[in-house]
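Only one protein chain is missing from this complex, and each of the others stays in its spot.
Presenting chain A:
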Amino acid sequence: MASVAASPTNSHAALYTASYNNSQQNQIYQQNPFQPSQNQNPYQSNQNFPNTNNHLSSAPVPKVLRDMNHLSQENEDLSLQQHRYANQVEYTSANDAGEFRSFYTFQNVSPPEATSQFHAVDQGTSSSKFIRSTMYYVPESESLRAATKLPISVTIRPFAPLLASEEPVPLVDMKRDDIGANDDPLSKGPIRCRRCRTYVNPSFQFTNDGKFMCNICQFPNNVVPDDYASVLDGQGYRIDRLSRPELHKGVYDLLVPDEYNFGGPEVHSQPLHHIFLIDISEQSVKQNLPVIIADAIRATLYTDDYDLDNYDPNEPETPNKRVKQKFAFIAFDKSLHFFNLSPTLESTQVVISSDLEDPFVPFSEGMFVDAEESKNVIEDALNQLESFCSQETVADSETCFLAACRTAMLCLEAVGGGKITSILSTLPTWGPGALKYKDNKNVGRSPAPLMEKRLYSVDNEYIKLLGRDFVEKNVGLDVHVISPTSVDLSNIGWLSSITGGTISRSSNFNFERDGRSLTAKIINSIKKASGYQGQLKLRCSNGLQVSQYYGTSSSIADTSVVGSVQDPVIPVLNEDQTFTILLEYDGKLSTKLDCHFQAALLYTDPDGVRKVRVINLVVAVTERLEDAFNFADENAIVTTIVRDTLSFVGKQPLTELRESVNSKLVEIFTQYRAMSEYGHNTTRTLTNQLLFPDSLVHLPIYLLAFIKSKAIRDSTAISSDVRLADLYQMLSMPIERLMYLLYPALIELHSISEEEAEFEPTNGFFSLPKSKEVSASHLQKGVYILCDGMKVYVWVHPESNMMLVKDLFGDQVESVEELNPLIDELPELPTHISEQARNIVKYFQTYIVGDSSLESAGIRLVRPGIDGVEHEFRELLVEDSLRGSMATNSSLGYPEYLSNLHKAIRVKLDNDSSSNKVKQSVTNAENHHDTLAQRLIHF
C-alpha cells in the first residue's frame, strides 16, 4: 500500500483518500483475508487492535503527473527520499501519548518500506522482516498476473535481526522423542501434512475428530498424533493455541529429532566449525593483512561477550556441557600452513604441506579448538601470523588458494561442514585449479557478447568440482578480496556465492584507513553466521509453484550441483542472507481461500542444534487487476527484477540486460496505463501525463539506478571483478541494503534540526533526518553523509562553513585541505552536531551496512577536487547523468529518463497492434468471467 498517502502532510494523499474511500474501500474489506468471517485468524475475534482505519483507508489511486515539462526531483510525489522519510517517521515517532505505532502482520496488509525501522507484532503471519512478497493481493490466475507484468515472488530473510522490543523467534521442541522407534518414521518429529509435508502452522485447521486440514495443499485427512491432540473451543480453534507458538506465530523455530540430521540419524550434529584461511603471500604481507587478520580474529574470539550471545539460556543444556563453535587457522602461500592449536600444547605448531595435488588433513586433534580452552595457543598462533609481516625472508608471490579451499573442505568434511573465512590478496595462480587472468581484449570498448560470456561465467573445472563438493559437504566460503588487481571473481565469487558465503572486495586498500572496515567484515563473517547445513523449501498454495531461486546454489545455472528449481542447499547461513524465490502458476488460485506460503529452512544452528525455521505468510487472492497493482510491493519487485536480471549476466550481453530492464518498466507502466484508461478513469487520460501506479511510484528511479549500478552499467572503465563483486552481493543482500545500494541516503549536516539524528532510548529507533535527493545539484557548500549500503562517505566541500568543519573534525583544523585523507572516523567531539553526525554514521554502519562492530568508524572522506574518491562518490549520485568515462549513452539523468519512459509508453499504446495486445490482455484479465456477449461489447 502506498504509504506516501499515510503521511498527514501530504495534501494529495488526503485528497485521494477521500475519493478512494467511496469507491473502493468496501471491496477491500471484502477481500481482506483476515476478516473474522473467514475463520482464518484466531485473533480477530478475541483481540482488540488499535484502530488502524486511517492507515487502511489510504488506498492507492493513480498518480498523475501534470506536466512532463516540469518534471523534476523536487516533485514531492516522486521523491523517493520523501517517501522513505515519511514511511520511517510513521513508525519511529511517538504519538502524543509517547506510544509508537506497531506493524500488525495480519491487520496491516502492505508492509512498510524496506528501509524503515518498525516494530512488528507477529499475528500468525510473518512480518516483512522475514518474508516480503511482491504482491499482497495475488492474482488468481496467470492471465491476470500477466496483465500486470509484475513478477510473483517472495524474498526471504530467515535470520532477520529483530528489535530488542520485539518478541524473539520462539523455539518449539518438536523432537517428540517419546514416539516409539517402531513407528512410522514419517510421524516422527514435527507435525506435518502427510501429503505435502508442510510443517504445522497457525493456518492448519483442526477438527474435533482428531484430524486437521493442511492450509497449503488442502489435504483434509491428516491425523493429529495423540500427544498433540487438543480440544477445540467454540470457534473451532484449539484451546492450547496460545501456549503453542507454532499455532499462533508466523515465524518460529522447531527443534527436530535426529532423523532430520544431515547424513541421517546416526550422525551427531556438531557445533559450527570455522576455518580462517589466510593469505600470507607477498602481496598480502605488503599490505600488512596478516596483522589485520590477527587483530580481527582476536576481536572476534575474545572481545565482548561473544560466547554469551550464542548462549540461549532456555536450552536444556547446562552451561558446562554446552558445546561451542570451534576454530581453525590455515595460512597459505605456495604451500599450506596449518596451525595446531591443541590446548595441551604450550605454543602452536605450524605444519606445512606443499602437496597440493592430493591435499589431506595433516592432523585432527588441535585442528579445531575452542577459543577459550586454547587461548594461549591461539594467541601464539596469531603472533606468528603477525610475524609473517616482519620476517626478512621473501614471501611467496603466488598462492594456492583453491587447493587451500579444498584442504579446508577436507578438514570440515569430518565435522559435517562449516564455514571458511578467507582472505585473498592476489590471483591464485599456484597449484591445481590455478586461475589465469581472463584477458580482456576489449579494454576501452564494450566487450563483445562472446567475450562477456567468458568474462562473467565460471570456466574453471577445478572450481566447478570444488563447488559441487562444497555444497555436498556443507562447506561455505566467505571471501574477502584485498587486491588492486583482478582475482577472477567470476570463478572465486561463484564458488563463494553458491555456498552461501559473502564476498567483499577492496581494491585500493590502505592499512590505516581501511583496516578497521576489513576487521569489521571478518568479525561479521564469524558473528553473523547463524547456522549451517541449510536446506530451504518453499511451499505454497495450490495453483502456484516455485519457478526459480535466486541467490542460492540452485539459482546458479551451468552448475550440475543441482537443477535450477530444486530446493537449494545452503552450506552456511548468515543473518544477512536473503533468498528471492520466483513463483509461477500451475493452476488457478481460489479466491475463496488465501494464498499461503511456508518457507521452511532446515538448518543446524551454530551450537549444533538441528532446527527448522518456519516462516509463514498469508496473502489474499484477488480477481481484480487494480488490487494486484495497488497492493504490489515496490521493494520486493525491484529486488526480484534486479536478481532476475543479474542471473543472466554471463549468458546475455549487458546491453541486452539493460534494455530488458527498460522494456520491463515500460511494459508495467503501459499495462497500468491501459488499465486506467479502460476500466475506470477513461476520462482522465491525458496523453501528456505519465501515470504512475501508486505503489510503484519509485520503480523508474530504482530501475534507472540499477541500470547505472556498477554491476551492469554501460561503461568500459569497470573491471569484471568490480562488476561481479557487486553482482554477487546484490544477489543475496538484505532488501534494505539493496535499496540503499541502488538509491543512497544523503544527509545534509548543516540543515538537520536539533532533535534529529538521535537514538530513541526506549526502543533504539533512530530519527534519521530526511535525505536529500542524490544529485549533484543538491550538494551545497557543506558537509554531507552518504550511505550506499556498503560504505559511508562523508562529503566535505572545500568551502564549507569552517565552524561546521571545526565542530565535526576538531578545532585544530584550519581548512578542509588540512584534513587527513586517511581518517576513518569522525572524532568524538563535545559538539551536538558531531554527536549527530556520528550517530548517523553509526546508524548506517549498524543497520544498513551491517557492520555493527564499526560503531561510527569506517567512513571515507570525500573532498571534491582533493580526494580521488570523489570520482567514486559522483557515480553514486544516480539521479544525475554520468559523465566522461564513467558511463556512456545509457546513463541518463532522472528527468530525461522519465520523459523517455513516457514517450515509450505512448509509442507503445499508439502503435495499433501492440496497443491492441495490451488492451486485450487487460480486458481479458478484467473480464474473463464474463459472458461472450459482454466481452463483445468491449470490442
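As a working rule, a contact is a pair of C-beta atoms (placed from the backbone, for glycine too) under 8 Å apart; a residue touches a chain by one contact, two chains touch by 3 or more; residues count from 1.
Here, contacts and distances are computed from a predicted model.
For the chain of the complex excluded from view, the name given in UniProt is "Protein transport protein SEC23" [choices: "Protein transport protein SEC23", "Phosphatidylinositol glycan anchor biosynthesis, class U", "Cytosolic iron-sulfur protein assembly protein CIAO1 homolog" or "Hemoglobin subunit epsilon"]. Within the whole complex, the absent chain has one touching residue among A:Val351, A:Ile823 or A:Ile866, and that is A:Val351. Annotation: of A:Asp177, A:Asp240, A:Glu259 or A:Glu365, A:Glu365 touches the absent chain (contact as defined above). When the whole complex is considered, the residue among A:Val89, A:Cys196, A:Ala414 or A:Val813 that touches the unshown chain is A:Ala414. Chain A meets the missing chain through residues 335, 337-338, 340, 342, 344-355, 358, 360-366, 384, 387, 414.
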